[in-house]
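Structure provided below as C-alpha cells; questions to follow.
Only one protein chain is missing; all other protein chains are in place.
This part shows chain A:
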C-alpha cells in the first residue's frame, strides 16, 4: 500500500511541476539565482543517489561488487562509450566480481 502512496504522490507532484512550467508567466522563474539552484539541484541529487546505490546496503555503507561495476562504468564514460555500453559494463563487471567472490 505504501508503494502505491509513493507512486501517487510522485505522479501528482512531478506532473504539477511540469504543468507549472507551461502555465506560469515568463519571468517568474527567470531570476539568475533561481535558475542556478534549479540547474544544480539535479547534480546534487544524482551524485548522492549514485553514491548511495553503489556503496550502501540499507543504512550501512558497504564496498562490494557494485562498486567495481560502477568504477568500470566510470572508465567506460571517460572513454566516451555509448549509453548502452556504460550500463552493460556495470552489469557485467558486477556479475563477474560477484561470481568470482561469491
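Simple rule for what comes next: contacts are C-beta pairs under 8 Å (C-beta built on N, C-alpha and C of every residue); 3 or more make two chains touch, one makes a residue touch a chain; residues count from 1.
Throughout what follows, contacts and distances are computed from a predicted model.
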item	value
"Branched-chain amino acid ABC transporter permease", "Nitrite reductase large subunit", "ChsH2 C-terminal OB-fold domain-containing protein" or "FAD-binding molybdopterin dehydrogenase" - which is the UniProt name of the missing chain	"Branched-chain amino acid ABC transporter permease"
Chain A residues that touch the omitted chain in the full complex	2-7, 9-11, 13-15, 17-24, 26, 29-30, 32-33, 35-56, 58-61, 65-66, 69-70, 73-74, 77, 82-84, 86-87, 89-96, 98
